[in-house]
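Quick one: structure below, then a few questions.
Every protein chain but one is kept in place in this view of the complex.
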Amino acid sequence: MITITPHPFNAAEALEAFQKEARGAGAIVTFTGLVRDTASDGDVTGLHLQAYSPMTERGVEKAIAEARKRWPVTALRIIHRTGDMAPFDPIVFVAAASAHRRAAFEAADFLMDYLKTEAVFWKKELTPTGGRWIEPRAEDYSDSARWSQTDTEKA
Amino acid sequence: MITITPHPFNAAEALEAFQKEARGAGAIVTFTGLVRDTASDGDVTGLHLQAYSPMTERGVEKAIAEARKRWPVTALRIIHRTGDMAPFDPIVFVAAASAHRRAAFEAADFLMDYLKTEAVFWKKELTPTGGRWIEPRAEDYSDSARWSQTDTEKA
Amino acid sequence: MADILYFGRLSDVTGKDSEKLDIPAAITDTAALRRWLDEEKSADGAFLDKSVRLAINNEIVVDPHPVSRSDEIAFMPPVGGG
Partner (left out) sequence: MADILYFGRLSDVTGKDSEKLDIPAAITDTAALRRWLDEEKSADGAFLDKSVRLAINNEIVVDPHPVSRSDEIAFMPPVGGG
């Protein structure tokens, strides 16, 4: 299930609900991304996030379908904020459930790589001196490329 | 922080508390292991878990120290049940926090591999026809071996 | 009128997230639209940057792609959430 929302959410509540949805699974992996209060170049006062509906939702749906094809997951959940956030607010929550842990770890990792590099969002770090649009780091792109390498190797 | 306890715990509450402890981190990865209600050979009515204090705690402390040495994590948390559990009860909760997600994913994954194959616990699946001691699967040992391979490659 | 959407750094360049624009009849494809808007907005090349993709009616297109005066046209710098 996917939620893209301008409203604050609580990661612990999301895990509580997901655990009910995933009842019977042996393994649940979650990722929570939070607004940091510092960046490499100083203080961060907030984060502003834009999405483009329904393109954003469509892309995330496709990533979820791809994860389901690749791993025997029994439940998947993505919550992603838009709008204005303060330091320590959750930005994103990804949960994956499976019988065994490897599938849950890899599906959550894969979905986060998608969200960081391909999902249709734009992210601006607000600082005392203005702000800065954050585009994926080289590391984000190489993390994401891991999954297509696997495809090639398997082919 | 490590808790090895015969008392039930709630994974969502554990995440809530961890998020406070890890305040300022950009990434939190959690793993929750739960008692399944079925195994490959039929129904499971419960799980019985033994630990050997203080050997169990000592080993887990060492694994946490090793994770801190390998990854720039800002907080780590392990909760592990002992005693008797019912289907859907949490058995284990691992959380890792870091500035960026890769360290958090890998530290949580590493700690789970340790818990599955090296931590001093014994685990019995209870079934309608009695029970069965569960020892690590070949897959658990090969998962765990990934981390020492990395060492060798880096050496 | 076309709906023009400015995402990411382009919303800073234009000072807005979106606007309705009367695209001149002479502008018939995305390449021409980029040049026209870059000049209109004194954007100093921000609209010409190859890393900025265009979407028409919620589908990403490759330059030059025909534009119609009633399209929803989005300027999309490199994406990334999480």
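When the chains are written out, they are named A, B and C in that same order, and each has its own residue count from 1.
The working rule: a contact is a pair of C-beta atoms (placed from the backbone, for glycine too) under 8 Å apart; a residue touches a chain by one contact, two chains touch by 3 or more.
Since the model is a prediction, treat every value here as computed from it, not as a measurement.
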Shown chains touched by the chain that is not drawn here: B
Given B:M1, B:A65, B:A86 or B:I134, the one touching the chain that is not displayed: B:I134
Absent-chain contact - pick from B:A27, B:L49 or B:A95: B:L49
Residues of chain B in contact with the chain not shown: 33, 49-52, 54-55, 80, 91-92, 112, 115-124, 131, 133-136, 140
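Keep in mind that, in the parts below, only the chains that are shown with their structure count from here on.
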Inter-chain centre distance, chain A versus chain C - centres from mean C-alpha coordinates, in Å: 27
Chain A and chain B: spacing of chain centres that average the CA atoms, whole Å: 23
Euclidean distance of C-alpha centroids - chain B vs chain C, Å: 49
Touching two or more other chains - residue numbers and ranges from chain A: 33, 112, 116
Residues of chain C whose C-beta touches two or more other chains: 82
